[in-house]
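Some chains omitted; the rest stay in position.
As written, the chain order gives the labels A and B, with residue 1 at the start of each chain.
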Amino acid sequence: MGFIRFAAIVVLPSLFLGSVPAWATESPAEINGADTAWVLVSTALVLLMIPGLALFYGGMVRKKNVLSSMMHSFVAMAVIGVQWVVIGYTLAFGPDVGHFVGNLKYMFLNGIGPESVSGTIPTYVFIMFQGMFAIITPALISGAIAERMKFSTYVVFIVLWATLVYDPIAHWVWGEGGWLLNLGALDFAGGTVVHISSGVSALAAIALLGKRKGFLQEPILPHNLTLTLLGAGLLWFGWFGFNAGSALASDGNAALAFTNTQVSAAAGCLSWLLGEWRFQKHPSALGAASGIVAGLVAITPAAGFVTPVWALVIGFAAGVVCYSAVVLKSRIGYDDSLDAFGIHGVGGAFGALATGLFATVNGAGLIAGEPKQFMVQIIATVATIVYAFGMTYGLVWILDKVMGLRVADDEELHGLDQAHHGEKGYNL
Amino acid sequence: MKKVECIVQPGKLDPVREGLTKIGVSGLTVTEVKGYGRQKGHTELYRGAEYTIDFVPKIKLDVVVPEELVNQVIEVVMENARTGRIGDGKIFVTPVEETVRIRTGERGKDAV
């Protein structure tokens, strides 16, 4: 979030060091219509990423699991959509408790009204913008556990995960008083909070969940790549809101984040395709879609801190790094079905570190002579990895005991659409 | 009556159908099938994992004709479906004991 930017640049740090957010109790600030319009739009754009993700993932699974996979994203809109206003927002952005989490002051958005202001925009807009991030992050994990996890357990999992993993990490990085914010970690739009946390949690989940039947033995092919391409297109579109909206203003910084997003996505797509062309003879549509997402993920933490030339470098490198991670995975043999770890975990970590290297705008990284920032980025990355992996592993382990993780063999064979949703994706 | 079952390459449906029309075969039924045989499938790479696709798409034509036409049908199919490469397919001839045209109830040769 440009929240950091906001704290650092709008030169109102006092607002953020006090224990009560200014906009909730007093309204000295005026809302800025233009900033509001842009963040409203950005919020809608991020919402659209969720159906986009549903398509991106849904196209990659086998036909018999397409609805199951899409429902992983849609049900997140339902349950985290509710969880966020009930308790998520206040845990992430409520008054700080021990630099770790927010308190319960804003449960049910208590005490916030249309006139409440947050920076230059209505607090409601800020809440909604942040809420979309909270929804999409657990849905990202679903790419790893696709085609074999019980739906009921998944639903319970994402509610608990959002509450115990996402909300605290968001507080660390973007909540006033959060320890990583205090430390000066730079994360413009969610490299740590969104991508590392989901990618690493994906890894923890599949460590317990195991592989799909037939993995690496029989062809498990994407059933509809037109959905995946469309999904990638919607993700690219929505990511402008994700990144440039994180400036929380309609200004030059938003423009910079927008430009970097565009450039990195293009470069990521290009380098992934070149990699495939070189090493497996065919530049594939799935590769194009994957490269786009890799480029978008990697630029996320850096979007408002680097110049477009460095965005070009980051995007290009992200394509290479994530492509390698994905190819490696099949060598190692773990079954991250749709590469949630390979792209979000690896790409997010790469981006978080790259921010520490290349930041020159609104912050200073290694190339601007600040090795300390790079250290801070490493701390943020490692802390997120450790916390997310540990918590998720524990959570999934408990859920396995209590509810069971996997569908029955027969259900896996005939598909989760039939078993869990009583439907077929297509009657063609 | 005999049924001549021809399994051919996907692109060969139209030439075969045209050839058959010329020798007076006025009807046939087509099914999309997948074949396994000497022609090996290809390998596909997905996200670094390599899969062998064993089955290749084929078209099956069922042509029911009077016995005396069978050899002609075989010839026409050979002519129009042959490329000389592995995977050109097979022809199987099987007996048909009765044929009926549903619309009219006609039987035997009159029915096809």
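Methods note: a contact is a pair of C-beta atoms (placed from the backbone, for glycine too) under 8 Å apart; a residue touches a chain by one contact, two chains touch by 3 or more.
Owing to the predicted nature of the structure, the values given are computational and were not obtained by experimental measurement.
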Stoichiometric formula of the complex, labels as displayed: A x3, B x3
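Rule of thumb we're sticking to: only the chains that are shown with their structure count from here on.
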Inter-centroid spacing, subunit B versus subunit A (mean Cα positions, whole Å): 52
Subunit A residues touching subunit B - in the complex, by the definition given at the top: 216, 218-222, 280, 282, 284, 286, 290, 326-331, 339, 342
Complex interface listing, subunit B residues touching subunit A: 44-49, 51-53
